[in-house]
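The complex appears here minus one protein chain, its other protein chains still in place.
Going in written order, the chains are labelled A and B, and every chain counts its residues from 1.
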Amino acid sequence: MKVSRLYLAFVFFVLYMPIFYLIYYSFNSGGTMHHFESFTLDWYKEVFADTRLLVIVLHTMIIALLSSSLATIIGVFGAIAIYYAKHRWKQTLLTLNNILIVSPDVIIGASFLILFTIAGIQLGFTSVLLSHIAFSIPIVVLMVLPKLQEMSPTLIDAARDLGANEWNVLTKVVLPYITPGIFAGFFMALTYSLDDFAVTFFVTGNGFSTLSVEIYSRARQGISLSVNALSTLLFLFTLFLVVVYYVMTQRTSVKGGQK
Amino acid sequence: MRRYAYAIPYWLWIGLFVIAPIILIVYYSFFDIEGHFSLVNYETFFTPVYLRMTFNSFWYAFLITAISLLIAYPTAYLLTKTKHKQLWLLLIILPTWVNLLLKAYAFLGLFGTYGAVNALFEALGIGTKQLLFTDFSFVFVSVYIFIPFMILPIFNALEKLNPSLIDAARDLGANEWTTFRRVIFPLTLDGVKAGCQAVFIPSLSLFMLTRLIAGNRVITLGTAVEQHFLVTQNWGMGATIAVFLMIAMASIMALTGNKKWGVRQ
């Protein structure tokens, strides 16, 4: 028992060590990540004074929200289409759907780069947005499809029996039933988009950049504690999202779990 | 067909962003750097330089996957025994939401010549070591980044396991180790496979880590693709490597994704 506790403690320590290391040195006036001189908020001031960085944060947010919303809409209807598809098509569709999930990022990035170049789409906001939508769709489908499959088919029969036409069935039964899956899919798409580096790195251009790409280029130039400050802010933002998500799911599960 | 009209954007997506890119990659692999149709890329791929790189990529991917599994399985198992396991699980997932680049960046500081790890080594009397820009740091950081993706499916598989099966095994005289080997592990194999898939495939394309952490000491296929597409502009060669990556990926999926396994258990 004691050994197992130690083991878990060690795993968690290693898991969080780098993150807190970053946060700790973001308050270092020394300018390096190894010698803590004194406490300062200068790096945060620098982050907030850096308009270029703030624009990039804004871009990242816009791309994430837009792409995950659009991917959710397309993905939900895709999942419904797969759900209704004839049995022998279902497997083929699912395989096609999952290709982008299991593909290494470099391949997605490289192939999209070729695609956009051939289609004559200028590399920048549009190409990044399209790419993010593209790799988010299958995630949404995978989150929504189990909810559809878990739904008893007699529910649809029951709705039709009570006079519902196809539109009623969709809006009054199917969509409300799969709402938790839709939310989960949206959140997953959001995090994938915020987290993506490799695909964006391939298809961006023309001065358009997202946070990941920006951090990469700054990190390649060496250590700069404004990156630490930025990561602290991002970590807090992530924590905030987690709490929001947790509270939301907790609320629905309490609603669903009452006896 | 009218009832499928709502899914038109989805069909378009499959056509444009799933099927077309694959075709394009294969198509481009048949053109040399001047844009002439040729098989020169494939000839190049079968030279020792690239074969060695391929072998290296798979070796590193294998190492990363194996180490992740070795650490993740006990972790997942112990997590299922904790009191607030959903909370602990959330804490495992949380670091995955921190941008990958930031985590890599953190190791620049941690592993640096004057970083925390070397300070610790100094205190222990081991002495300062060159940590950054080595194979070790590449594998370590990769494992660090991927381990939650290994823990998660194994944890879920363990959670789904019917506890009375373990009781039954014990009841039939199996000791703890036999129970684990003959009952628990086989029944969680699907989770292990899912975890291995989630680690092995992405670890083939970690070009940013090879650049940041391994300082170009480790060149994997992913790094080569990035190099050819974005630096040397030799798309044909990049596409050829991508073709082989896709073949590798498909075979791994076929190997580990076999559903019949589940029936055999």
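Here, a contact is a pair of C-beta atoms (placed from the backbone, for glycine too) under 8 Å apart; a residue touches a chain by one contact, two chains touch by 3 or more.
As a working rule, contacts and distances are computed from a predicted model.
Hidden from the displayed complex is a chain whose UniProt protein name, among "DNA metabolism protein", "L-lactate dehydrogenase complex protein LldF", "Chemotaxis protein CheW" or "Spermidine/putrescine import ATP-binding protein PotA", is "Spermidine/putrescine import ATP-binding protein PotA".
Under the touch definition stated at the start, the shown chains contacted by the missing one in the entire complex are A. Screening A:8, A:85, A:121 or A:164 for touch with the missing chain picks out A:164.
Residue A:154 is the one among A:38, A:51 or A:154 that touches the chain missing from this view. Between the chain not shown and the residues A:57, A:173, A:188 or A:215, the one that touches is A:173. In the full complex, subunit A contacts the hidden chain through residues 152, 154-155, 157-165, 168, 172-173, 176-177, 179, 255-256, 258-259.
The rule we apply is simple: only the chains that are shown with their structure count from here on.
Between subunit A and subunit B, the centres computed from C-alpha atoms are 18 Å apart. Of all residues in subunit A, only 4, 7-8, 11-12, 14-19, 21-22, 25, 32-35, 73-75, 77-78, 80-81, 84, 93, 96-97, 99-100, 102-115, 118, 133-134, 137, 166, 191, 194-195, 197-198, 201-202, 211-212, 215-216, 219-220, 222-223, 227, 231, 234-235, 238-239, 241-242, 246 touch subunit B in the complex they form.
If you check the complex, the residues on subunit B that touch subunit A are 3-4, 6-7, 9-11, 13-14, 16-22, 24-25, 28, 71, 74-75, 78-79, 81-82, 88, 90-92, 94-110, 112, 114-116, 119, 144, 147-148, 197, 201-202, 204-205, 207-208, 211-212, 222, 225-226, 229-230, 235, 238-239, 242, 245-246, 249, 253.
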